[in-house]
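And now, subunit A:
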Amino acid sequence: MQTFYTIAVGPLAWFAWAVFLVGSAWRIFSMASLAKNKEMAAVAYFDTAYGMRSIARWMTPFATLGWQKNPVLTFATFAFHISFILLALFAQGHAILWEYAFGMRVWALPPQVASALTIIATLSCAYFLVRRLSNSTVRFVSTPGDWLALGLATLPFITALLVRQSVGDPLLMTLLHVLSGEAVLVAIPFTRLSHALFVPFTRAYMGSEFGAVRHCPDW
Partner candidate 1 sequence: MGIAERKIEDANLLKAVAALTPDKIQQVVRSVTKGEAGARLAVYHETCMRCGMCAEACHFSLSHKGDPTYTPVGKMEQTMWRLLRTDGRVTPDEIYNMAQIAFTECNMCKRCVHFCPVGIDTGYIISLVRRICHLLGVVPMYILDTAHSHSATMNQMWVKEDEWIDSLMWQEDEARDEFPKLRIPLDKEGSDVLYSVIAPEPKFRTQLIYQAAAIMNQAGIDWTMPAGPGWDNSDMCMMTGNLEMMGRLKRAHYEMAQRLRVKRIVMGECGHAFRSVYDTGNRWLGFKDWPVPIVHSVEFFWELLTTGKIKIPQKFQKPVTIHDPCNITRGYGLMEKLREVVHMLCENVVEMTPNREHTICCCAGGGVINCGPPFKGTRVAGNKVKADVLAATGVEYVIAPCHNCHGGLEDIISHYKLGMHTKFIGDLIFELMEKPGAE
Partner candidate 2 sequence: MFGKILFATTASPGSNNAAKSAFDLAERNEARLYLFHVFGAPTRGFGHLVRDLKSGEEDLVDTDYREWVQEELHTIYADQIKGLSKGTLATQLAVGVPHTEILRFARQEDVDIIVMGAHNSEEDNTSSRSRAVIGNTMRKVARAAKCPVLIVNRPCTTCWRMFSNIIFCTDFSKAADAAFQFAYKTAKEVGAKLYLFHACDISNALLGVYAGQVEIERKLAKAREMMQERYISRMEGFDNYQVEIWEGTPYVEILKFARDKKADLIVMAHHTHDVHEDEAEIGSTVEQVVLRSACPVASVNRMDKVSELA
């Protein structure tokens, strides 16, 4: 177990980060070049200012019609994504990691806040799960890819909670937490989680199309 743990935090971590960074760069680059030589009619009209305006607008909760008309989902989405990013970067254990490995002095979340965020994130994922089953539209269109993405996204939070509540063998739980985090990193460029990479572009394109060509807000 101990050696497996050493591998998990050692070479496997480097591998996961490499796959994540190189994979994402490659996905974005190949999609951009596909756009450049197949979609010039759309790219030619691209206006970054309107693109940014749309991104900013859609990043504020309840600022668009879409968010207003699905309030619970809006709350769950923002809760999940904000806590995901905060925890991923500033969770206390992660802060130690940054410091231990790279000597980077990173601000750390107070533990109570970190636990609260983890719980919120887990509850949001639970809500997504319930919604994906109960909402007729979502059930009708869900594909295995969606379930995979949801599962992967939830695992790190659950394992983090188990470690925090010191359930079961701590070494095993920490190992599972590390492995699930690495699984998410590896999955981002290649599964439904790739929306993390492409959302800025699709959002910016729609914002520029509506702003520059159609002179009308896209929210």
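Rule of thumb we're sticking to: a residue touches a chain if its C-beta (ideal position, glycine included) is under 8 Å from a C-beta of that chain, and two chains touch if they have at least 3 such contacts; residues count from 1.
Behind the choice of candidates: all candidates are chains of the complex that A comes from, given by their letters.
Being a predicted model, the structure only gives us computed values, none of them experimental.
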| item | value |
| --- | --- |
| Complex member in contact with subunit A (any copy), out of 1 or 2 | 1 |
| Contacting residues of subunit A [partner candidate 1, same complex] | 31-32, 34-35, 37-39, 41-42, 44-45, 54, 58, 64-67, 69-70, 73, 77, 135-143, 146, 192, 194-195, 198-199, 201-203, 205-207, 209-210, 213-219 |
